[in-house]
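One chain of protein is taken out of this complex; the other chains stay put.
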């Protein structure tokens, strides 16, 4: 049952050292403000789950919050590499980062299985690739009707999922629209859910293309306007493409990254 | 690629004797007009697929169009039995009707598998029931990660799916809203798709809760206002609850049913 | 004292049984009336989830069909059938589900498929619908059905939805996650499973009903609880709300 909380309260109650945590949003509605709060609170040994790790996980990894990354595409979209992710994988800095790697189709079906209360999902995927060789959560499965060999992926059920959405009402019903990503599945698959929103309103009038997550599947709702920046919230904020481009230089250098985190995350709240 | 056609043309081109045919719509948007056209054209030996056979299949069965029924709940919602369905199963009238029977969860997952290009879907279902004993398209499947025993259902890929929707544009993009049922999955699972709509418009302005089926997954679009009656089309027509109540008496009697079909289906177009 | 029918008593008892529950999965018929009565009386915040895909529906009147437009119009969210069964029902998110039965056995297993032989039935019933998975996945289920020997049978002709299977441990063995039927509410009284045997025991009779009458309407030797109670009569407020809804 959703309660309204500050972001500081919600992250303190909902995110613990060693948790598996999914912060979803496919380019759109990425919960950056919540990630910064996780960094400020100094969470450690997290298993970070996300289809597209993106800048949000580059920051969490560089800040030393993560022990493991579960993902399917780790780049700066349209720009290039995630340098903190690469530094962790290539040089164990600031700490070794173990990797559990899938395709998008595999990751999203792992969320689907988790949201559906199933231990696995079936897809046509991975056949002939090296991914199945390096990832334990991929296994063959045979159709009991046709004998055809397909691929199973194990369910993802994060300890906590964090998303950003456009709006919630005072009961904690959450509404989001635009590019939908895997947010619904990530919330429904999780033990606990934190949602930051652009605004809390008296009534959620229907919106074309919107989905609603009812209050009784959400634990904490936090009003955090601009909480997706430098990502965006359709209808509220625009994507800060310059930030994405500039991040390449900031993140290439350990020291410059550290200064950025200190100035923009640790010394703010 | 969708073409605009009359209902007579679309059914003539799209529905053949012996076809498996899904006419979906969960109480809402049931394609009654199209079913009447199938009766008028005298199609035979159809495999009728539908979660809730309802009055629409009671009529097709009573009119002798069907050889087999694939379904999960065959009643007159809120009223009682489907007497034509019962007469066919209990007394082979007007012809024997073979039965392939599932739960709703099983049926909908069979459409999901069909729409997803998979030969089967996995669910928690049927354990301990007699359904698995009488239905071949139900089989056990074991999770390759946990060893847990779950249930597989085989995919449904109808030769043709027929649905009714609120609107289409001139390209053949179809928009529907309100109770969504399994229409999207039934269309995407099928070899061919016929859609009747309340109206064809110049532009489909976005509607809260609406889904869109793009023109390139639909074969024929037919403008048939009121084509769901006595079911309804949210925003256009109301459900004719009296018709559902009255159908009980009409359908109980073979002769009275025959007269109804002659007067209301065969002698109309 | 208010005059009321046995059916009204049954519906009021069913509505009361929802108290303390947060979410209820609703099929058609009497369960829909009881769920909406609960919303109008003791449990105004209960979230009604309809099989047709509507979440949080607040219909002013229970509809004839679970697919009526009013359910979508008054819902917090409308989802596809696939999503309803896979994301909402199957994982056990819903606290309680209402079910009915054409036949019911002592372990609260349900038949809604056929009377007689499956391949050559005497009566072809509507079939499973959502019931097998409601019975499997809801936190608990409440069965609402009129009491008669035709319904309360020694042996089902077909097992459509599992209650407590063969008795203790059956549900665990089958991997069913919900607690199963915790209550069978009829027009005569209330039956609950004995924790030791998981067989139904008569624990309550409605006002004016003798336990012997319930036993006579049951097709197996029904056990009667030592501590059998009598259901409190419908209050004037309950009856008024019920009649407003049913009108």
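In order of appearance the chains are A, B and C, and numbering begins at 1 in each one.
We take it that a residue touches a chain if its C-beta (ideal position, glycine included) is under 8 Å from a C-beta of that chain, and two chains touch if they have at least 3 such contacts.
All figures in this text were calculated on a predicted structure; none of them were measured in a lab.
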Visible contact partners (per top-of-document touch definition) of the missing chain: A, B
Option touching the unshown chain, where A:1, A:134 or A:249 are the choices: A:134
Residue among A:34, A:51 or A:250 that touches the chain left out of view: A:51
Of A:57, A:216, A:244 or A:257, the one touching the omitted chain in the full complex: A:244
Absent-chain interface as seen on subunit A, which is shown: 26-28, 51-52, 71-75, 77-79, 81-82, 85-86, 89-90, 101-105, 108-109, 111-112, 123-131, 134, 148-150, 178-182, 184-185, 209, 232, 234, 238-239, 241, 244
Subunit B residues touching the omitted chain (full complex): 1, 112, 115-118, 173, 184-185, 188, 211-212, 214, 216-217
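FYI, only the chains that are shown with their structure count from here on.
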Overall pattern in which the protein chains touch one another (line/ring/star/complete/other): complete
Far-end chain from subunit C, centres as C-alpha averages: A
Rounded Å distance between subunit A and subunit C, as computed from the means of their C-alpha atoms: 40
Centre-of-Cα separation between subunit C and subunit B, whole angstrom: 28
Set of subunit B residues in contact with two or more other chains: 123-124, 148, 150, 209
Multi-chain contact sites of subunit C, meaning residues that touch two or more partners: 86, 90, 137, 177
